[in-house]
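A protein chain is absent from this complex, but the other protein chains hold their places.
Residue numbering begins at 1 within each chain, and the chains themselves are lettered A, B and C in the order written.
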């Protein structure tokens, strides 16, 4: 696949994900951590305009001078930005104009790809990987917007992948010793996967399967949400202050657990893999099972023997720099490094991850209370 | 005009006010006190369905069973409602469906109007006056949504009425004595204007004109926002905590004051009547002028000698029941009485008030810090 | 009684009220609206130093230069002040030093009283009335501090006055007509009781007795706290957000209602007069009884026929200026006028009011949710 084809394919996929939406669905930002779909469409485009076209396409005229201000996310280097929490109140530019913005940037990117495909390969790949990250966020944000509507609208009634099952069972044993961690293959990677380095691991066992809804119902039904002894202290505060008693999107209706999926509200599928739980819940579940979560290093070393790719898997590793991590210069340097505090690493990828956007050295990260991603639990001991 | 014609006229006017909007503009709720335009369209319709069609049209089938839940505003009698602050995150039903809801209810209302026009006259009038109230809120909410967009979109470039001027000047003197207050004429009125009763007024003078932008710039330029001695204690906290230094929608650009109007961002028109100020600002301005605001009773008695109808005029009266005020039974009783605490009365009407929706006994009310209505200042002494 | 004797008597009474306290009790400020006893002792003294000694006693040396900053309450004219919410964290100066401050100022006040008793009579009277107001706040703040201690310490086991009973019953009828309102007698009064003016009252009846605990238990037991229809809208939010289900200091222990009084925790005395309720509760109770609260004007006109002085009585009047109210110049002008927004008037006085500190024109005022004063309910119809 040429870079140009790949560019087309990624950009089209974003728009494809939006095809079931009504214009109104593109607008709201129900909570700080969710962004409006319209914003994702524009922001991924802004990335190409800001970092590639403005820099590298001679005589490029930006589509609209206000867009740089409106669709910057968190790049302080690029100037003042709309506060994240206000994104949902900006109705203009409208959805139609944002699609025009995409078309305009795509057209110019194709000109550029003719001219400088090789020279800019790396930067364009970063833009495409950035867009792929936003594709997953787009899906999870759409789910959040629709799933918090009291009438539970259906996104796509044919989606089957939310209720994936385990293909394996049992535990893998790994021997004590020195192992190598971090990106080594060819192809794209983010700065936070570098540099490759050694770690010492002690003997451990890690489950080949993920925790299922049925497993987790065991925890709920045994009073897991009411017993502080399983919980981290901040987790227990989170449970009591927010009156949490089940995963996100779960609703008890007439005594029976249901959950909202992109297919609408349906009864819990007991065999399906659990999803939408916080790190606190993952940690409490593991304590209840008298096991623990793996570290990100254990996960990476065992990855080849595991059935993964269905849920982002909470690890018990904090998101911190690898030895010899180097923050790139300028705005691109703000991509990862500045988030390395108070977040936990998730490994693997999920049913909502874009095609060709996963690898075993990938480090995803979220705050311990965030549940709206398709995350899950794998146990270790 | 028949009731049926009046019904048509009021209902069409609501839709007319929305004609300059894009679909996206119908969705957001940027702050708690602003509602999405879509919600206004649906809620005014819900009022007819809930209180009239369901009760009085035999065999009426509601348009959608969920709408009663989604579009109730604050009528506890009618059951659980969507929290006010979540209105901006409900993308479905979409704008198109809401217009269909309006058409469906209108069609059934016309059937009902054939059958029971006389019998239900009063209730239908209440529904129409309710919708007229929402028409003004619709305009002020649209202004808030567009006016808080950093690109300041234009609603209608032909609107001239925001920059109205005074037609009179000087003061009216009223003699001490017993006066009668409250609704007495024929026609529609709200419960809070009843019952008519006597008050004793002392000699007072009241301005025939409203405070202008130019007058108010005098207050700003003399340091009015920096001098606590003009302010009520809560007003001073409001100014300092929110860093207030001008009316809502005012922006100082390159040393010159501009304001956002429905025509877009423009330079302040010095002769135009001031608007978008809080009660705190009105009170501080009056103190600076060594005058005061009138009471609502003074205002009503002087009304026939005044030039009014351009701004809702803050009075120094708290919103409280008249002697012999009677709260109606049931849900309709929640219309006014339950808000009679911690709000101030505004009298008159504004440039944004719907046609045929003003009278001198009308009691509008807002919290002392609310500025997004077209309100203004009339002085007394 | 000479002014000098009166000065002594008022000042000693403040210290007498503190005699049951331990040093530790003088320190905390558990909520914003409560001040530490130490602060009351110092602030009332500061008033004499700041407004009288510094101005009128030649060569007066302030006790400590920092005290003006530490013990100002809300007089912006006098300069920067310690934020109200931080008062509870200032441990130095200690209680002993504050008593020394009192002694120092008293000594100098006695010198001044020799010299200028006549000339400064009015200002000194204001200082003494100010201290008397703080005596009541001191008692209610002490009650709050001890009453929120889980071990419920006793302030004074011989206090009987909290459980006062009604001495009268039935209703007084007042005829429609013009009446005069406001201070007219000789003696001290606050600016907010002036100027005397006419009001027109319609026929009304007002209860000679106050609502008792037994009456109010009727409201509680009939589900009054669970039925929105009795409540103002903001009152209902207050009830649901704060999970209110009884007056302040009431605790249900083994199925039986107790309340904390200055004598400790004891069973509710059914015949005693109800106290520690918010305006919201007073208003809801009146609605449940199908009556209403009197206005402050009705109260004042009926006062001579009533049994009052046991509880501060919530009226349905907002705290607003009388016609011709004049704010005094300078810092003294901040005493009352700047609070005339979003507060309700209470009339009468309470069992905790200082001797010789009540009159029928007295206007007390609190926010609608404040309950820690000894307030109560008198019904009208």
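In this text, contacts are C-beta pairs under 8 Å (C-beta built on N, C-alpha and C of every residue); 3 or more make two chains touch, one makes a residue touch a chain.
The shown structure was predicted, so the numbers you read here are calculated from the model rather than taken from an experiment.
Of the chains displayed, those contacted by the omitted chain across the entire assembly are A, C. Of the candidate positions A:3, A:217, A:303 or A:340, contact with the hidden chain is made by A:340.
Considering C:24, C:118, C:186 or C:241, the position touching the chain not shown turns out to be C:24 (whole complex).
The residue from A:27, A:142 or A:199 that touches the chain not shown here is A:199.
Of the listed positions A:50, A:135, A:261 or A:317, the one in contact with the omitted chain in the full complex is A:317.
Within the full complex, the residue among A:93, A:127, A:153 or A:235 touching the omitted chain is A:235. Within the complete assembly, residues 22-28, 30, 38, 66, 69-70, 82, 86, 88-95, 145-146, 148-151, 153 of chain C touch the chain that is not shown.
Along chain A, the points of touch with the absent chain fall at residues 74, 76-77, 178, 197-200, 202, 204, 228-229, 231-236, 279-280, 283, 292, 316-318, 320-321, 323-324, 333, 338-342, 344, 368.
Basically, only the chains that are shown with their structure count from here on.
Viewed as a network of touching protein chains, the structure reduces to a simple linear path. With respect to chain A, maximal separation of chain centres occurs for C (centres as means of Cα atoms). Chain contacts: chain A has no residue touching two or more partner chains.
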